[in-house]
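Worksheet: the structure to be examined is printed underneath.
Apart from one protein chain that is not included, each protein chain of the complex appears where it belongs.
And then subunit A:
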Amino acid sequence: MPLNTQPNFSEPGKRYFRAFSPGDDFYEMLIDTHRDLSDEQSAMVNARLILLLANHIGDISVLREAMQIAREGV
């Protein structure tokens, strides 16, 4: 399965009436995860988060595609 770059957030059991809501739920949680951390701590949290999510995805071809996109134009 190729990398999914379409909007894909949802929470089981939750009903959304507005298309922007699930993405905004995720984004708020992401920013909250970093609240009150130093820059160094935040960098560590991000690294750990990537490792956890990468293992969950598992498919190395998908991860390769994501890594390529992430590097482009940085």
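Basically, a contact is a pair of C-beta atoms (placed from the backbone, for glycine too) under 8 Å apart; a residue touches a chain by one contact, two chains touch by 3 or more; residues count from 1.
The definition used in the following text is that contacts and distances are computed from a predicted model.
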Can you match the unshown chain of the complex to its UniProt protein name from these: "FAD-dependent oxidoreductase", "Ectoine/hydroxyectoine ABC transporter permease subunit EhuC", "Electron transfer flavoprotein alpha subunit apoprotein" or "Succinate dehydrogenase cytochrome b subunit"? "FAD-dependent oxidoreductase"
May I ask you to list the residues on subunit A that touch the chain which is not drawn? 4-8, 15, 17-20, 23-24, 26-28, 30-31, 34, 37, 39, 42-43, 46, 69, 73
